[in-house]
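Excluded from the complex is one protein chain; the other protein chains are retained at their positions.
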């Protein structure tokens, strides 16, 4: 079914699913195994311990659920909340919008705070809501750390400060899908109650594991949450954790070994080095966009995302045409603009297992496509701007010094 | 993390996850791709069409949900039923028990029909319930086609006959997890409304896809079902089917290509040939058990399962010890007895990508283990009995004639 | 042993071994098989037929020898010549030099024609030798089609013209290691008597098959050639060809399936499209070198190579340092200068399974390295020059139109 082959490699620059390291592909290339043998629990134990490090938590409880990010969202909500509970939720782009849609369909009382797409969550409004909620009717704050549709990173530390300032007990529920393991994320320090990510994002695995990590407070909340749930119910996991067999239902053997390999690579590179690398990739991309004379969809520097850049195209150009040509002519996969920004932006994902020369090849491709579609770009200009920065900032590869 | 290596191959005879064909492992050994490129919808289209053939339906609508069998169960229930709905459900072993547990936790009114473990669903009781339900308070019949814990195959055709005889409109919801693609299953002919299986069973893939196929009547029911659901909601799929992009959230690229390869192999072998092969494997196993002087947990021939055999051990032997020794000494993975039959049986899974010599090797291993644990087996006796049958019944491999 | 990991992909731009398509890696990821079963001869038959197409011959006999290019050379010489035979051989770089070394050690009477490194074979001298050899003491002309050390492509059509002009019966023995399947090569049309390549070059496989294709005249010569040989002896292959079992000794099962996949991809892309793609890659590289203000080691346009470019560095820069930094800092693999041009050049291989954006990423990397080592390059300049050409010349990917 590889009927759309092009010569050479596909340049994968959508903001997920991302490039998988060869070591991980190899680790996953295997037969099934009995998940009730002693081997799988022993492996799982190491995974759970190590996933906590990626979330920067020592007190959280991780659940590796065979699902996607959408399922992980549902796990967060149904385990901690009861139908009718008031939650404050921010819409700043397509993915936060979809989460709000889920929250509403699950019959929570969603207090939606909207921002213009391209701006971050409006924390002033959050503050006013907290200030006026001395009755603590707000049970949870739901926030996307990094909105993948617009390339906007919200300030979670600030959210925690506000909750603390008002001594508000609301749970802090975070979608870290396109941030965790790429952006600076600190579960314990920021008092996040549940955080999630998906295997196909910065962890650089195939889709299939929804990572959900719950604080002790969230675990406590799950004991009284009345939302119906079975597949997503943490209590089944906790029961099997206690028994030491870990899995209430069949996990993907391949993803477990793949996750082991992915974590080994992450720790070998170093989480802080990974975050720094994403900052280099994000900065380089933004410098190229600027050199092309185009605008970043993200309106203020404080919200710049190091994992995805949404580039605003002039009105006379269709962003979708850029994505189509990228794939048809250059074997380059870019992200479409979604919903309100459909056609108005195209997106460059720069997260996961990726290095600078890969990005520069993609930026060179974008330049040619921009010219293809009639934008008067100076070929080489974006690459030059990005390279000028990168040449000063790329470190030696530690294992090769 | 392969710290429990043994020389040679692992002999995988648990009733799932099962052996994956090398062609499928190869097809899955790949990087991620943009699932919004034209390639993935084109691939998906072929998969949906071909999955219907495996279920023997032309009118059903398939959903390939990134989940396990447990999630697929939840999808069946929440899309077709409303809390409080009366359903008739049979408990004949651990997996039907777990499904009933799920039904109860999802707040349906479950009318449980229990059988002794080792016997099939009590269809006489079903008949009496249908006979006395002229008001049609029963909204659905939930039945496991093949109970994996005891090796019992229920008679679905008979269930349909009863429903028809009483002109009862209840939905027929079937767990085909350890049957579909191995046992004779006929969705349309038997008027099954929703049937499910999991990728790691007879389809011989890794865990990760819950296959749910819904009849037009079930789709209709989903429009008024009031159970809350988002991740498992068919309506999101149907919306994306209409748009031609197919996926409401990120699928596993690897599993899609793996499924394509698996389906190609299935059609190459032929579904009827596969069912016949499973019958040979099941028959051979039962002949060996008989030769060993042991009892099949399945009490009557009408319920014999061709995908898994639960073997009753004498009271002085612990079934779990057999499983432990199999793994520790012979690199053979057998299934434990679960719940009511824990310790009393061990299980031989014989489904999926498996041939007769693989089975005979495993049976030879079981004989040695039986001797190890003090059962006075005549070594070679089971293999002799199985071989006598197989030597007369194995066909030539068609591609090699 | 992956102790030198860098994040993201290795950018492999040595002139061999080259990038292997994922489809080929997958096809090779398999267990051994009995090479005496009917499956392997059936597969081999298709391979031999298709390899002839790559060499553009209908009358040649291909031998797929489990060896490297060096072994393939030896096969060419020992099967067609006898010790003491006079051969004319050209030295224009390190690989032609090594072949001459082999010729001398195998005790042929080698009439060496040397050129300055960076220039092609001196065909005027060849002409004078042919003109004065009415006695036909010259038994063979040995020539490298593309000298990998200097990036020089020789004019084989011209060699044939000279032989024809003087009606000289010398065998024309061609090293096509870094040309065949990337550059225009025409075995039959040019009257090449034996041509070779290696699997790890433009065919984009792992090392392990030396492809040797012999004309009927070469096969005839092999019957009287007195050089001792067993492993490389064509007669053993011919005996097994006649029997239909093909292999005098064990082939690599993996490479056979890999070759099948590689050939399928080649025919899908189209051999002429592949040659055109290499011309684009070579042209783009040369434009970048020019934009950087550096010199191509190849002195005249007529010899420009579309598979490898040797770039001359200024005297104050060590070419080896460029290669070292490329690997240590940018995960980019470039080729060293060898022997006479050691330190004076670095090489960019641009052959095999490679597309334009991959090349542009590498060129962007070279620019940064040049700046690293003190060369006053304008960052982006090479990429801009290459892009200006490529943007006008890259076709749509046929399978995606």
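Here are some notes:
As written, the chain order gives the labels A, B and C, with residue 1 at the start of each chain.
Just so it is clear, a residue touches a chain if its C-beta (ideal position, glycine included) is under 8 Å from a C-beta of that chain, and two chains touch if they have at least 3 such contacts.
Quick caveat: nothing in here was measured; it's all calculated off a predicted structure.
Taking every chain of the complex into account, the chain not shown here touches A, B, C. Taking the complete complex into account, C:250 is the one of C:250, C:339 or C:393 that touches the chain left out. When you scan B:50, B:188, B:269 or B:321 for touch with the missing chain, the hit is B:269. Only one of B:48, B:112 or B:384 touches the chain withheld from this view, namely B:384. For chain C, the list of residues touching the undisplayed chain reads 1, 3-4, 10, 12, 14, 16-20, 25-26, 28-39, 42-43, 46, 66-71, 73-74, 83, 101-102, 105-107, 198, 200, 206-208, 227-233, 248-255, 257, 260, 327, 333, 335-336.
Against the chain not shown here, chain B presents residues 2-9, 11, 19, 23, 29, 265, 268-269, 274, 277, 327-332, 353-362, 364-365, 367-368, 371-372, 378-381, 383-385, 387-388, 390-391, 394-397, 399-401. Residues of chain A in touch with the missing chain: 22, 25-27, 29-31, 38, 400.
Convention: only the chains that are shown with their structure count from here on.
The most centrally placed chain, judged by C-alpha centroids, is A. Counting the residue numbers used at the interface between chain A and chain B, over half appear in both copies, so the two copies meet with largely the same residues. Each chain gets a centre from the mean of its Cα atoms; for chain B and chain C, those two points are 53 Å apart.
Chain centres here are Cα averages; for chain A and chain C they lie 44 Å apart. The mean-CA centres of chain A and chain B are about 34 angstrom from one another, to the nearest whole unit. Residue positions 3-4, 19, 29, 327 of chain A are each in touch with at least two other chains.
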